[in-house]
Each structure stands twice: as C-alpha cells, then as structure tokens.
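One protein chain omitted, others in place.
Naming follows writing order (A, B and C), and every chain is counted from residue 1.
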Amino acid sequence: MASKKWPRKNDAASIQARQEALGLDGEVTGIDLEPFATAQEMLTGAAVTPVSVVGPIELELGEYELREPDGEVIETGRSSDSVFVPLAHTEGGLSASMQRGALAVAESGGFRTYVLADRITRASCFVCASAAEAVALAAWIEGEVDAMRTWLEGLDDPSLSKFAQLREVKTHVLGPMCHVLWRWTTGDAVGANMMTRNSYVLNMGYVMEHAPVKPERSILEANMGGDKKPSFEYFQAGHGKTVVAEATLTDDAIRRVLRTSADDLLDLAWAGTHGAVASGMQSVAFTPASAIAAIFAATGQDLGMVGTSSMCHGTGRRVEGGLQVGLRLPGLEVATIGGGTTLPYARPWLEVLGCAGAGKVYRFAQIVAAATLALEISASAAMATAGSAEFFRAHHERGGLR
Amino acid sequence: MASKKWPRKNDAASIQARQEALGLDGEVTGIDLEPFATAQEMLTGAAVTPVSVVGPIELELGEYELREPDGEVIETGRSSDSVFVPLAHTEGGLSASMQRGALAVAESGGFRTYVLADRITRASCFVCASAAEAVALAAWIEGEVDAMRTWLEGLDDPSLSKFAQLREVKTHVLGPMCHVLWRWTTGDAVGANMMTRNSYVLNMGYVMEHAPVKPERSILEANMGGDKKPSFEYFQAGHGKTVVAEATLTDDAIRRVLRTSADDLLDLAWAGTHGAVASGMQSVAFTPASAIAAIFAATGQDLGMVGTSSMCHGTGRRVEGGLQVGLRLPGLEVATIGGGTTLPYARPWLEVLGCAGAGKVYRFAQIVAAATLALEISASAAMATAGSAEFFRAHHERGGLR
Amino acid sequence: MASKKWPRKNDAASIQARQEALGLDGEVTGIDLEPFATAQEMLTGAAVTPVSVVGPIELELGEYELREPDGEVIETGRSSDSVFVPLAHTEGGLSASMQRGALAVAESGGFRTYVLADRITRASCFVCASAAEAVALAAWIEGEVDAMRTWLEGLDDPSLSKFAQLREVKTHVLGPMCHVLWRWTTGDAVGANMMTRNSYVLNMGYVMEHAPVKPERSILEANMGGDKKPSFEYFQAGHGKTVVAEATLTDDAIRRVLRTSADDLLDLAWAGTHGAVASGMQSVAFTPASAIAAIFAATGQDLGMVGTSSMCHGTGRRVEGGLQVGLRLPGLEVATIGGGTTLPYARPWLEVLGCAGAGKVYRFAQIVAAATLALEISASAAMATAGSAEFFRAHHERGGLR
Partner (left out) sequence: MASKKWPRKNDAASIQARQEALGLDGEVTGIDLEPFATAQEMLTGAAVTPVSVVGPIELELGEYELREPDGEVIETGRSSDSVFVPLAHTEGGLSASMQRGALAVAESGGFRTYVLADRITRASCFVCASAAEAVALAAWIEGEVDAMRTWLEGLDDPSLSKFAQLREVKTHVLGPMCHVLWRWTTGDAVGANMMTRNSYVLNMGYVMEHAPVKPERSILEANMGGDKKPSFEYFQAGHGKTVVAEATLTDDAIRRVLRTSADDLLDLAWAGTHGAVASGMQSVAFTPASAIAAIFAATGQDLGMVGTSSMCHGTGRRVEGGLQVGLRLPGLEVATIGGGTTLPYARPWLEVLGCAGAGKVYRFAQIVAAATLALEISASAAMATAGSAEFFRAHHERGGLR
C-alpha cells in the first residue's frame, strides 16, 4: 500500500482498516483505543507494559513556589512522606534492586530532596546580515524582556499559553547568528508545546517586527538548548526541574541490607567517576535511566525525554557513621498535568504517588529523584559486592552465576 | 507499610495484596499479569500506550553476517522493502510527521541503510597496586584475548552464554586502574545480561586467577563504556548496532510534500549544527529520541536505552536535483529476541515489522534508522517552513497558531 | 645534587652557581637576566624565539568601556586601523600564511571585530555538612553579592586589588558541595592573581565568617571554571575577553589571493565541522592555537593559557559576491599591563601593535581575534586547494611535495 493511501484518521473504521491491512488481531487490538483518539494519529493498537510497585520510599521533601517575577524556586516548607513508586518495565531485577535501595535508605533515616530550579527553554536563532547586526540584535533582545512579557500578556491569541511565563533570555552570538534561549516556566506541565507556541509568536510577532534591524531569518529551534538531546547546556544550566537528592547510609544498613561496605562503595565511586571522565560521559552515575524510564512509562511522561531527564551527577563521601550519597538531576522534564499524564492508565499511577493534577509537579520531581537514587545505591552495592572472590566462588560453585 | 513488609512475590495473592494496599482498581488492574510474571518483580498492574502505525517506509536495506573470528559485519546482499512502523507514544503530531517524512522519501526513491558495526561492551576495571602493575596487566590482557575466548568456550557453566562472543578488548590505564572494555557480539539479543555474566566470569575466573600480578580489586562495570548513559566513547566507537541511513530528497518532494526548499533546509542545518556545538551536544540531530522511544515502547526494547540509542549525527548537502540527507546512529541497542521482545504486545508489533525472532536484528536496526530519519526530515521541514512570514501570518490571522 | 641544595635565589652568584652546576655557557647564558629577577625563581638563562611581523591587518574595531555596576561591555565607538602583528614561533609557513589571509581580507574590505564580554572567574567550592546546607549556602551567597562588593571596598588590605571588581556569582550545588564561580573584571590585566587574592579573602573572611551555617571546608579553586584547562563552561560562557571577528571575502580575493573558491571553502567547512563533532572537539576551527601562541609568545602573555585562549567557534556561509567568515573566541585571556607584558622584549612588540599599557586591552583582544581569523582563512584555503588533482600533479611531478 502506498504511503499516500494509508488511512490517517482515528475513527473506528480507519483503525479497523489499518488493523486489517496489517493482519493484526489478538491482544494488541483488544484494548479500547477510544480514550486515546486525540493523543496521536493513525491509532492501530496498544502496547502494554507490566507495572511493579516498590516502596515505601521514605523521604523528606520540600514544598516550593515560584517567586514573581523572576521565577526563582522558593522553598515554603518541608515535610516527610512514605511513597510507593510504580515502575513500568520488563528488566528483571530492577524493581527488586530499587526496593533494596529504598530499604537501606529507610533504615538510615530516609531521603532528603530539594528543587533548585525550574525552567524550560526554546533555543531559537536569528540569522542576521552580519556579526554587527547579530551583536546589536542580542543587545536589543536582552533589554526587551520586560516589554516582551507585557506584550505577550496583552495578546488574546487563544493558541498562546498563559501558563508559560517568560523568565529571562540568554543570547549567544556566533558569526551572523544570534542564538536565543527563551527561558520559561510552565506550571505543572512539561510545557514543550506551550512554550514553543509562545516562543514562536515572540520570534515572528515581536522580534521580526520590532528589532532595530530585521534579521534575515528566524528559526524556532536551532539546537542551542538540547530538546530531547543531552547537552552540556542542559547538564549544567538545567532543564525542566533541577533536583538534588541525598541520603546518609549508615554503616549498619550498608552491611546488612546492601551487603557491602562504605569503603567498597567509595572505591567503586572512585573508579566509576574516573571511568566516566575517560569515556567522555556527561553523566557521572550508574544506571539512572533505568529508573527514570520505568517511572516515565508508568506515569505518562514523554519517553523521548528519557535521555535528557536521566542526566545525573552523583557524589559520595564518608561521613561519621556511614556514607553520604547525593544525586543532582539537572533536567527532570516531568509533568503532573497535560500530555500523556491525563490518559487512562497513567493517571492512576500518578495517584498512587500522590502526584495527579495541578500543584504536584515539584513533589513528583523529588520522588523521581529519590527513587533514582535508591536504584543507584542498590546497583552500586551489587557491583561492589560482586568484586569479592567469596561472592564469585559461592555463586560459581553453586552451578553458575545468576 | 514498612519497606520490609511490602509483599515481593508475583503470585496472584501477592499481586492482589499490593493492589489492595494501594487502593488500585479499574483499568490498570484489568489486564492479565500472568504472562509478565517472570519479567519483573512486585507486579501490580499495567500501563497501556496507544500504538499508531505509519508507513509504508520504502527502503533498500542490507543483509549482514558476522565474519569469524573478528566479528566484522559483512554485507551479503541488499534488497528493497516496504515497511509499516508501529509507534507507541502520546505525542500529538509525531506519527503524522513521520508519515510525511516517509512519503517525501518514498517519492524520492526511498531510504538506503547500512550496518557498519555490531558490538556491546562491558567496561570493567582492575585496580592494581600501582601504575606499573596496571600497565603490565593491560599488556597481558591484550595478549590473552584468544586464550580467553578458548577458555570461555571450554566452560560448561550453564549460566554463561554461548551467544556472547568476545571479539576484542580495549584497555585504558589511569593511575593504578586498568580499565578494560570487553567487546562482544550477542546475536539478535541486546545481550546486556549475557555479556555481563561472561565478562564477570572472565574477570573473576580468568584475570583475577591468571594475571601475572593479581589486581587488588575487580570491578565489573566502571563507567568507561556508558551503559545507558550517552558518552563520547559510544558516540564515536559505537554500541549495539552502528547504522547509517540516507535518502536523497528531490526538489519536487521537498516542495510538494515538505512545503519547503532545499536551501531553507540547509540554512536550518547550518544554524542547528552550530547551535549543537555551542550547547555542548554530542548528537547533532533534531528529534531522534522521539522516534526511537516510540518504536522501542511498541516493540519491547529497553526504554532505559532510549538516551544512548538516540545518539545521532545527521548531515545534509545539496546534490544535483535535491538534498542528500544522512543519519549515523552509532549505538542502536535493539533486539528481536530476549528481554521484552518476547512478551505479549511487543511481539505482534515486531511481526508487523517483519522483525520477530532470530536473524532479524540487522533488519530491525535498519528500519529504526530509516524511521528516525523520516521523522528528522519532516520535523526539520516544519521548522524551516515556520520561519516564513507568510506561514506565520496565515496561521496567526486564522485564529492563532496550532 | 639534592633538590634541597639547589640554590634558589636570583642574585648573580646563585645564577652563576646554577649555570656552572649544569655546565651551561654560550648563548643561553649570554643574555642579561637582571631585568627578569622578579619574574620567576631560580633564573638560570634565557630562551630566544625569533619574531616575524606580518601585516598590515586592516580592521574596523570597537572601543569599549565597562558599564557600572554590572560590568557589561558597552561599545562607545568604532574606528578603522592598519596593524602589524608580531609572531614569535619557529613554524615555517605560519607567518606567510597569516600574511596571505590578511591580504585577502584587506582586498575584501577588512576585518570587523566586536568585544561581547569581559570576565575572569575563580571557581571556589564550599564543602558543607549536607546538601541542605549547600542549598542554603548557595541561596545566601547569591543574595550577598552587593554586600560582598561593599565589604571588599572597605578593606584596606594592601594585598587586595582595587582593580578586580566582583560582578556576579554563579552557584552550583552538587551533593554537599556548593561550587561558586566568582566572576570579576580586572581592567587591562588578565588579573589571575588579583582576583585570586580577592576571591580568597571573600571565601575566608566573608563566607566562612558570615554564612548562616559554616561550611566544613573552603576550597579556593575546585575546577568548575577551567583555569588553563579548556572546558565547556569557558567555551560557552567565556573567560577573559569574548570576541567575535568577521570578514566578507570577495570571490575575487578568494580566487586571486587564496587560489580557491567559495564553494571549495564551504565544502571544507562542512566536512571539518562534522569531523570536529565526530571527534568530540569543543572548538570548531582550523588552527587557531598557532596564531594565538605566536602572538602570546611575542607579547609576554601567559603561555599556559594558549589552550583556553585558543578555544574557537568558526562559521562560514555564502553571501552575495563572496563568503562571510566569522570566528567567536570566547576566552581570550590577554593583557596589556602586568605579568610578562611589562618585561623587556614583550613591551616593544605590544608597542608595535599600539597596545602597550593601560586602556588597550580591548584593542589588543580584537587584533588577536582578527589575526587568528587571518590564519584560519589562509590555512583553510591551502587545505581546499590541495584537494585538487591539478595541484597534486603539478607539485608531485616537479620533484615532490613541499
């Protein structure tokens, strides 16, 4: 069948036509697609991933609000909670490992989490006639941010989002190009679409109309951010929610629950950090993407953002009585409203987390960070343990490794 | 409920106990979990993602086999095919966009794809007493590869995999550390587990036993690879399948299907490539992760590998009559057997692709690469079009942007 | 002779004792060391590098001053000039090549240069008891910048520099670490020492004394900047002077002077940019370090900063009638006063440039950028030309390549 003739609609007849054309029946066609009819085009069937639940994860987390007008994340309180975390995946051992990490931390006093920042960026670019004009444009744009904010508020274009607030702008001149990172907050949604629309109208309706010298070309997205692509810009400056998680493992929990020692974990961290540097890895961490992907798949997050949201920088050091471990997640692109979060199956899992709906996104980001650190801890411990000759012999002699 | 008491088994009673403890009912508990009972621990429910199917993608792809004993990927033939591609996601517009890219390429003569390499690595590390010993160990290991291969074949440990073939080793001495990248082929599976077990037995049973000077510590994974973490090592040297996809868009298809021009696309590529460099992005591409994640979610691939498998390097240049666009995907970690691929829901979608089971992995990798390029093309075209004042006015005046 | 007994002073007797101990005589001991007696310890002789002078480089450059109190670089005027550039090196062909590039640009209307920013940073780190304290410390530091500036001005410690002005601070929390980039301007000096001393007193006398919770440890420099080490932080955010240089080569100059074509140069740029990405290079450029090192060696700049000051991002595109080429140098660490610039031999070469002494550093930075671009242009042209079969045959048949 030619590409042009492939039916594109999501009415029942088109869905069935596609299923029949592909000879599909059975389980993948057995789930009602009607609730998903507006979620994407050319619906044909379904994919199911089993979901485990681990927990409770014990954590002390912050409550936050955005300060106006600069959009700084301000902590307004802290509280403790026990949370169960849904994980959609098919990787044997992952759930059990996170559970073990959660237990070790629970016995050590729990996780502590902090939201440091909240921004989402659209990296536009204006191609000018010359570097001189690009330099002038950059200076002009930097001085117009307040005016742009006012202008946006005054538009009554229904396609624009009032949730997306322009917070600041960063320019980067490169030859005749003036790259511009529009930096937004978008409430409890990831906000990719809303800030894209708002950035677009800023580019076309404000910059291209009012700039002192009109650029030759306006490009909505020109990669200086890193949309769904890990970048140093994201790793350092952050994207989505920037979160820090920490736990102080007691020597006792390390020994009893994790079956290793603080020294062995530190030796592993030392070799692993230097290995990461030697391989040109931006993230210094163990297996954060396993945790992020599993929570994202259960809760309707954008799976295309697994790579960027999994950027991590982990640290560990010996402290009195144990090991202090921390994880900085600079770019958690998470939502509790919008996108896939409102669809069937996703929403109940967000409810298990106490994170469904508005006002929950900082809570959600912090739980994701804590759960990711739980897996880091346990996976690292397994690695550290495995290095001992006793462990190897015991397993090898009993009929091989598992 | 304390972490220790959370039921861990996957029998029906434990599953129900967890569901009840969380107050879960309705759709997420309505899917039979029995087929997933060995896929992960603490099963509690399910997540459903709607699947669209786009196509046909017209492509000319290669047939490959591994040359023994060096494991080079050798092309044994080429053929043409039309393929429909399942996409599990909830991102409006993604499927339609890939469809448009596929159409533009179909009208331009189709995709051409090539598999360049096939390796999966475990990055172990031996911590020695000194740099002198690490240097000596590295030299010894490099000379032992043939002997190690023979030794592995002679073991009859049932936990070891005969599919995982050690191909070569790369050492990297850093102070007293001898980092070692064991490089394997693993047939049609991603092979993470099998090469991990084999690497482990090599480390503990061969290196630690036979090295001229015994290392102080053996670490199974010390980050010099990049397991689920994008790294320059993966970006350049590859991981999983290294695939190149190419298409030559005709000026006509660019104009009629993509609604833009080769010049506009090249200007976008120019700004986007330099934007990527300016933001410290390893991948130079537009939105490969959206395509990779959607195919992975439909076909039971490991979603934790979305970030690494989405590393990409795209290029474009004007040729007689149109635009030649290419995409190098250095690290496609894909499988047609093992892991989630054999589970319900995943397998039918692999069958739609003609990629279920043994002997299909190079085909699958090439289709993924072509589909990813299809989305790149269409998304780039949308970006290029959006920059025109006519486009903006037309949409803005008709009640806002979409 | 044991290390402890090696004479350390710079009096004539100690110098002679070292010369005799090493059996040195002849040219390296024939230069009067007295003027260098305070420049470094254990003086023993001299090194001489021959200096060529190329030019004139025709350029239009900006005049700048710092806006108070934010330290933004403001352009106050522009003028044109012809400059001769001294190059200390022994690389045959380098001077001739830069001369050719300068000529091609002179015939095309000259260089245009712009200073975008001016900062030097000290990357300190405070290790706190926990992430909670590091987060609190970061918030506190960010709110104290004005108070710190006032406090510094009030100190009458003669070791502190009044030239070094604290402009802003950037914090980065990582586990219990609060990394802090103190960002300074330092007038016409590079200012490494002055901002180090001022940062140190800020760390020890302000932060450690007044922070709401006292950090466990203060570290003056903890690598989050990149002191003499190229880093993405420097590449993007800049260090020293951030300068953009541009020229628009006419097709005629490209053909007659550079012996190539705009198309060939663009093809080279395309392959070279993608090659740079593929090799994990931060700089996208051809051979900037050759130019930077040669100017630095002639003018008494810090040669340890050749790597960081050579970071570059070059771009090129076809424009009406020719080729527009640009170079962004994010981190030119140059001085016209202080350090080696005031020593014999360096100062006359700065005078040739019209850059000796106070008030000249932005002029100097712009000339360095233009000269670097001159070499880029000519070296690229040589590369582009060399690819032609005619060129190869002509040279090969006439007795081999040169």
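The working rule: a contact is a pair of C-beta atoms (placed from the backbone, for glycine too) under 8 Å apart; a residue touches a chain by one contact, two chains touch by 3 or more.
Remember, it's a predicted structure, so these values are computed and weren't measured experimentally.
Residue B:V244 is the one among B:V244, B:L268, B:M311 or B:L332 that touches the chain not shown.
Per the touch definition above, the residue from C:A88, C:V135 or C:A369 contacting the chain not shown is C:A88.
Annotation: of C:V135, C:A294, C:I337 or C:A371, C:A294 touches the absent chain (contact as defined above).
One chain is missing from the display, and on subunit B it is touched by residues 112, 114, 116, 130-132, 135, 138, 172-177, 232-233, 236, 244-246, 248, 280, 313, 315-317, 324-326, 328.
Along subunit A, the points of touch with the absent chain fall at residues 232, 235-236, 270, 273-274, 276-280, 282, 284, 313, 315, 317.
Basically, only the chains that are shown with their structure count from here on.
If you take subunit A and subunit B together, the chains in touch with both are C. When each chain is reduced to the average of its Cα atoms, C sits farthest from subunit B.
Comparing per-chain C-alpha centres with the mean over every protein C-alpha atom, the closest match is chain A.
Per-chain CA centroids place subunit A at a distance of 19 Å from subunit B. Between subunit A and subunit C the centroid-to-centroid distance comes to 37 Å (mean Cα coordinates, whole Å).
Between the Cα centres of subunit B and subunit C there is a gap of 41 Å.
Residue positions of subunit A touching 2 or more other chains: 172, 174-175, 177, 232-233, 280.
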